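Below is one structure. I have some questions about it.
Here the complex is missing one protein chain, while the rest keep their positions.
First chain written, first letter: the chains are A and B, and each begins at residue 1.
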Amino acid sequence: MTFSPALEERFAKLLTSYPPGRQRSAVVPMLLYAQDEIGHVSQELVEEVACRCGVTPLQVDEVIGYYSMLHRKPLGKYHVQVCTNISCQVVGGEDLYGHAARTLGIGNKQVTPDGLISLEEVECMGACSWAPAIQINYDFHHFVTRERFDQLIQALRDGTYQETA
Amino acid sequence: MRYNVPSPLETRIISQRFDLPNSASIDTYLANDGYVALRKAIGMAPEAIIDELRASSLRGRGGAGFPTGMKWSFVPRNTGRPSYIICNSDESEPCTCKDRLLMENDPQQLIEGMLIAGWTIQSSKGYIFIRGEYRYQIEIMERAIAEAYERGYLGKNVLGTGWDFDLYTHSGAGAYECGEETALLESLEGKRGVPRLKPPFPAVAGAFQSPTILNNTETLSTVPVIIRMGGADYAALGTPKNGGTRLMCVSGHVNKPGVYELPLGFPLMRLINDVCGGMRNRKKLKAVIPGGSSAPVLKAEECDIPLDFDSIAKAKSMAGSGGILVLDEDTDMVAVALRTIKFYAHESCGWCIPCREGTTWLKKVLTRFHDGGGRSSDIDLIAELANNMLGRTFCALGDAAAMPTAAFVAKFRDEFEAYLKRSSAAVEPELAVV
Partner (left out) sequence: MAAPVNLTIDGQKLQASPGTLLINAAKQAGISIPAFCYYDGLALQAACRMCLVEVEKTPKLQVACTLPVAEGMVVRTDSPQVRQARKGMLEFLLTNHPLDCPVCDKGGECELQDMVFRYGAGQSRFIEPKVHVDEKQWSPIVYYDAPRCILCYRCVRICGEGLGVSALGIGNRGVVAEIVPNRGDHLECDECGACIDICPVGALTSGTYRYKARPWEMDHVGTICTHCSNGCKTTLGIRNGQILRANSRDHSGINGEFLCVKGRYAFDFNEHPGRLTSPLVRSDGEFKPVSWAQALAAVAQRFTELRVKRGNFAVIGSNHTTNEENFLLQKFAREVLRTSNIDHHRTGDVAGLIHALDGRTNVLASTDDLYNTKAALVISSDLAQEQPLLAFQLRANWRHHKAHVYAVTPGPVREDNYATTARAEPGNEFDVFESMRERLAKEPELVILFGDAIKGGRIARLVSFGDSLGIPVKYVCLVDYSNSRGASDMGLLPHLLPGYRSVSDSGLEPGLNYDQILAAADLDALWIVGANPLARQSLASPNAFLVVQDLFLTETARQASVVLPAASAYEKNGTFTNVCGDVQKLSRAAKTMGTKSDLEIIALLAKEMRQDFGAAKPEVVFDEIRRSVRGYDVPLTVIETGGAAKTVLLDGRPQVASRNGHFRVDTDANLIRSARNTLFTSGTLGRFSQMLSSVIEAPGALYRDPRKQPEVREGSVQVETVKQGQ
């Protein structure tokens, strides 16, 4: 498989970050970074990572099933994650998630037909004091109201959204 | 950047640089006491460093509150084998959002803390295990690490000591259980984040089966402060056996939720009323979850306590990760109990039977109960199931799920019973049989 030079560079760094013979350590970060580039964890990627890290594809499979951020199916270009865990829940997180599902017309872990946006109800994302919170890809948005949510979605659709991470 | 206005009541030691312009840059750091502690530590014997930590009565900020000095003293030194420093930045305990701030606003402080740990056990490699969702924070840490390499604080021959120390970030990929120290180590080795049998403890056989110091982000970020100001002075800020300050993450129904650095022993009611501007919409306080979602809930009348490990434990809850969720009179406690158990069911790694099956069963009962299908026997069933998990699971996640659940039922039984009155199944016991 070929990846972007930046990703290749990251892989090279990853593989030397761990003690000798411990390349297996790179499996999880490699999968996540590669998923960000190609959109999901494909079978081809599984075998590539297995080969580069010196493990079996089964060992990679086991890992993919375990971590909730690794997806076998493509997500939207923008993955919108709404936290409904308790700090968010008590200040409107569940309401916000319901609003998101209705406005986007998709359910949990589904993708809009144009492939632009996917939605996920997620666990605490570490923004509890500034709840309710959402993440768009890796960007945090705090104190999100329905109106703020609608503006963000509009920006995604207009292509005016700027990613920080 | 911080996302809330600081409070004048704070004691800002580890967050002292948070509001400086360009706070994450090494120049800002160096201009504000940066790397003073490392230089000092380099002149100290390992035992002396550990003594300072002991004197500081610093207790782990990750959740368990274990005395950090003691933990470091367990790590065998001079074994001739490699040893590792691991920072737990998995920060996934619901209600907790402080490690993120430490990385975003003062990454060098964390690096310095890890360097001091590394110097103490003469380790030459460290990893910062950061939850996958924190990509932005990973990037900040990586920039900071690069800066530290450039200035000679990391890499070969740190500060001319002849000692090498390399530091790396390591991304998780979505798993609360990877915050549990041994599951974290498994994850670091590229495996499923399933906890390991203890003993051996990570101090002896941790990362790559080698001696390891493993601490929370905040714990390690506090180390430079302690070395700089001296353990005794740091300890004096808090209460006996509960030294210093910690970042308290307040969320829920207060006027000014936010992360505030306060000394241990700070009264909970003062935190709510004075630091956080009181209850939102003048509502009455109903309950507080004082240490992340794993901590058993306190009823309003139990909240007149100081916020330190021992006092909260005395109130039969725990200080945990420092996440404090304040709930007002309108809160539906059944809904909060349900959302809590949903989290644990989702995050149970599945390794052991009581946690895997217990959390899911509880989730199913509570879901049905919440959705109006509750039966009178359910309330006791929930309590009993939690009891059948307590103390019997492989790791503490099972307890973290069972304890709050049992507390919700015990303390808010009236709310559960009120639900029953609205329930359609209360008098039809066979309704849900499959």
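Observations, loosely collected:
One rule holds in what follows: a residue touches a chain if its C-beta (ideal position, glycine included) is under 8 Å from a C-beta of that chain, and two chains touch if they have at least 3 such contacts.
Everything numeric in this text was worked out from a predicted model, so none of it was measured.
Within the complete assembly, B:Thr360 is the residue of B:Gln122, B:Thr360 or B:Ser376 that touches the hidden chain. Here the missing chain is touched by one residue of B:Tyr127, B:Phe266 or B:Phe394, and it is B:Phe394. Only one of the listed residues, A:Gln59, A:Asn85, A:Thr112 or A:Gln135, touches the absent chain: A:Gln59.
On the side of chain B, touch with the chain left out of the figure occurs at residues 175, 192, 197, 345-354, 356-361, 364-365, 368, 377, 381, 388, 391-394, 432-434. Residues of chain A that touch the chain left out of view are 43, 47, 50-51, 56-59, 61-62, 65-68.
Going forward, only the chains that are shown with their structure count from here on.
Mean C-alpha positions place chain A and chain B at a centre distance of 23 Å.
Chain contact summary for the complex, chain A toward chain B: residues 17-19, 22, 24-29, 31-33, 53, 55, 59, 62-63, 65-70, 81, 84-87, 89-91, 94, 123-131, 135, 138-140, 142, 164-165. Residue ranges on chain B touching chain A, taken from their complex, read 3-4, 82, 91-97, 99-100, 125, 127, 131-136, 139, 168, 170-176, 187-193, 208, 249-253, 257-259, 289, 293, 323, 325, 327, 331, 335-336, 339-340, 343, 346-347, 349.
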